[in-house]
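Could you have a look at this structure, given as structure tokens, before my questions?
Note that this complex is displayed minus one protein chain, with the remaining chains in position.
Each chain gets a letter, A and B, in the order it is written, and its residues are counted from 1.
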Amino acid sequence: MTWFSRSLSGPRSERSPASRGARNVLASVAALGACALALGMAPKSIMPSTPGDSMAPKPASGAPILVGHYGSLTGPEATFGQSTSEGIRLAFKEINAAGGIDGRPIELREYDTKGEPKEATLAVTRLIKSDKVVAVLGEVASGLSLAGGPVCQEAGVPMISPSSTNVRVTKVGDMIFRVCFIDPFQGSACAKFATGELKAKTAAMLYDQKAPYSVDLAKEFKRAFKKLGGDVVIEQTYTGGDGDFTTQLTSIRARKPDVLFVPGYYTDVGNIALQARKLGITCPMLGGDGWDSEKLAEVAGKAIEGSFYSNHYAPDQPDEQVQTFIAKYKADYKGKTPDGLAALGYDAAMILADSMKRAGSLDGKKLRDAIAATKDFKGVTGVITIDANRDAVKSAVIVEMKGSPLGPKYRATVTP
Amino acid sequence: MSALTDLIPAHRPSLAQSLFAGVVVPSLCAIGVGTLMQFGVGPVLGDYWTSVGVQVGIAVMLAVSLNIVNGFTGQFSIGHAGFFAIGAYIGAGVSYYGALLIWNDASAMAHGAPLVWNNSKSWLFGAGEWLMIGGAILGACVAAAFGYIVGLPSLRLRGDYLAIVTLGFGEIVRVLLQQTRPQVFDGAELREMSAGELVIPPLGGATGFSSIPKYANLWWVWLFVAVVVFFAYRVKVSSTGRALLSIREDEIAARAMGVNITKYKVRAFVLAAALAGIAGALYAHSGNVLQPRDAGFQRSFDCIIFVVLGGLGSISGAALAAVALSIMTEALRGPEPILENWIALLILTAVISIVAAILRAVGNRGWRITLLMAVTPLSILLLGLASKFFTDATGINLADYRMVVYALLLIVVMLVRPNGLFGLTEIWEYFGPERAKKPPTTPPTASQAAAAAPTEGSRP
Partner (left out) sequence: MADFLQILITAIAVGSLYALIALGYTMVYGILKFINFAHSDIFVLGAWTSLTASVCVITWLKLDTQQPPLWLAPVVLLCAMVVCGGVAFLVERLAYKPLRKSARLNVLITAIGVSLLLQNVGQLPGFTAAEKDGRSLATVPFGPSPSRMPSLLPDTSLISVPFPSGDPTIPAASVQVNLVDVFIFVSAMVLMFGLQHLVYRTKLGAAMRAVSFNTETASLMGVPVDRVMSFTFVTGAVLAAAAGFLYALKYPGLNQPAHEIWVLLGLKAFVAAVVGGIGNVRGAVLGGFLIALIEFMGMYLFSKYLDPLMGTNMGTNLRDVYVFSVLIVVLLVKPSGLLGTPVREKV
């Protein structure tokens, strides 16, 4: 007989609970003990306290206010969750150093979603029901915000998503807000730029069929681009993480588009740009805010030069607030340039803190009203006003990858 | 074997008797379990652990269903999440689009319901909930059909090859789910869709299927857990179960004994797939969102881990492993809920210890395992305390290491207990009257062979 049955029958015939019962039990408990050992983990709970100099305001010292964040800190999308988390922590550190909310520091409670909806639901439930946070920040991915949002809505705890661009996210209920622009706006901003500044008549699209963000943005771009008189001559898809895009890019090459729209994440765009240039596709590439990371220039190098993407801010903006944010972030995180997600996390946290101050109460409804009343808030990612749909109304900037060192440089502003 | 029983009509229970034993009693038990979980355990646990309890129940169903293929039959399937996702999407589709077509409002939680449950907005016997049940049954049927299709290659393949085929199946399900149409949010739009458009169903594609009504509470989930566990147990001790176990032990010998291997292997796949489909349909109603990655191999791996840790073939073992690991994954988020519930943990320790003492007093050998169970909540509490002090002292954030610990645990358990925690033994088989101590001269093989007899699950 094959190994399979033999190996299974072997151990069974020599064991029995009667003679070995106690040993079995002991070993079971050893295993249970190992389970228990694993409990020795702790959540990310940070209460940053910066020793301020004599000129700075007194750091907050009262009873901490708990704020929750759920994000993909591990798993395939870990890089997105961790960037957001870094932005949020930086914001709360600043707020606490400046006296907190009426003298009370903000304490961040963070849980991992591993990029799975089930985990997102449980993480938010735990934040609200067990930790009793006053507000929730997160998630990056729209699919996970849609899983966590209803929990917040039902419990009456406001949630601010830093970067979920899907239209449905804030339709969950009146407790759900976001500080980023939504897909239709970004899609039309890109389309406007493509037809206007780039004078593109034809466009090719290459998007990540696995990422909702990419699929939706592609759809919106197509709609807007057609409306502006352009024509999407070819649509190709890939799966996030793929290494090889030759098949898609050769098909695109044959259609000779004026612009190649790639609304993916920077994790893939680098390889796409490298291969596109190698195959002789010379037209400019255009993308969304998913491109925004210093890793893009690092991976793609010269291949991405002369490409554009829409973003929340341009790091070379002379704006003082943007520059201070970048400097502080670099100081805190080993010289890393903040990506778009970090900036949005920072702004989400800042708007939340600002609303807490204005609300004068931590009650869910009052806090919600205060967040909804946010108007002309000067954030790193632009001037933010929350509209009736609880979405952020703000302008997008189009940046160009150029210069030395290669990086995003301001090119144009698109207002809603 | 059935031929044998036919010859002895005196041993055959009457129809009424088998209906009573096979349908009425288990239904009452299931309703009892559901009610106990919803109204007894739920309020004690609080909202957070209640939602964990729902997920735990789904994990138990998955573990028990996979056990039929991997445990009883000895076939190795790692595409279980594929069946699960099929059930989930069909269940979600039925109740979401059903509500959209009938009431023109998919977020309908309140369609005709006499009884409101306080800690979730769910309704008992509301029309929406019956859609969920209908979806679960349909999901189970479709998943079973796919189980039949996947079961067919198992006629020719075994072992690792079958594993890869099932894994491929799960991946194909995931990729195909990504190709589905965007979700429709408007009833009128749905009605206008032509049949041709519905060939590729509007299940949300990569974006995922959202706004699914959240009907699955502790009551429904644990009711189905009871049904699934009972069903699996009946399978195990039935003639089908004996045939499956014989295939697992030795396929050739089983064939020689007249077991139709083809038939039973396929039957195992179909049963497991159907139960996974039910689990999936309930899962769809436990959160709000389904995504194609729910069919991915990560979830299949989770199921296998439950079955293997709990013991291949032990229903209670697999269920216990599912409970322990699901709770552990949550507990690894941080020790606060453990420390907050220190009184409960202490009381639990005390109660189980007293039970152990009573068992010992009445001479039941189950007192050992009971006592060891009593130590578990205590050690959880102590470790929670230790980890809190560690974090306070060093400031190291250990939450990032959650998955590392999980992986290590898996390896360690495999090294320490290769047959899983319980092997083929059900937990209750540890209980029973204390045996006389064996004289040390007895050759171990003989006593083991004798003692193995009552534990053999194949004997009713």
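What we mean here is this: contacts are C-beta pairs under 8 Å (C-beta built on N, C-alpha and C of every residue); 3 or more make two chains touch, one makes a residue touch a chain.
Being a predicted model, the structure only gives us computed values, none of them experimental.
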Request  = Specify the residue from the set A:A78, A:V167 or A:L228 that touches the hidden chain.
outcome  = A:A78
Note = Considering the complete complex, of A:Q248, A:S307, A:S355 or A:T374, the missing chain is touched by A:Q248
Task = Have a look at B:Q17, B:N104, B:Q179 or B:S238 and name the one touching the chain we're not showing.
result = B:Q179
Task = Return the single residue from A:Y70, A:F92, A:Y111 or A:Y238 that touches the missing chain.
result = A:Y238
Remark   = By the document's definition of touch, the residue of B:L66, B:L167, B:V229 or B:I247 touching the omitted chain is B:L167
Query = In the whole complex, what residues of chain B lie against the chain that is missing from view?
reply = 70, 76, 153, 156-157, 159-161, 163-165, 167-169, 171-172, 175-176, 178-179, 252, 296-298, 301, 304-305, 308, 312, 400-401, 403-404, 406-408, 410-411, 414-415, 418-419
Key: Residues from chain A at the interface with the omitted partner, ascending   = 1-4, 7-8, 10-11, 74-76, 78-79, 82, 209, 235-244, 246-248, 250-251, 253-256, 266-268, 270-271, 274, 278-280, 293, 295, 298-301, 330, 334-336
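Simple rule for what comes next: only the chains that are shown with their structure count from here on.
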Remark   = Distance between the CA centroids of chain A and chain B (whole Å) is 33
Remark   = Contacts from chain B onto chain A in the complex sit at residues 46-48, 51-52, 55, 74, 76, 121, 158-159, 178-179, 205-208, 210-211, 214, 247-253, 283, 286-294, 309, 312, 324-325, 328, 330-338, 340, 365, 368-369, 372, 375-376, 379-380, 383-384, 386-388, 390-391, 397-403, 405-406, 409, 412-413, 416-419, 421-425, 429-430, 435, 438, 444-445, 447-449, 451-452, 454-455
Message = Show me the residue ranges of chain A that touch chain B in the complex, using the header's touch definition.
response = 1-6, 8-9, 11-22, 24-46, 73-74, 110-112, 114-118, 121-123, 125-126, 129-131, 142-144, 146-147, 149-150, 154, 166, 168, 209-212, 215-216
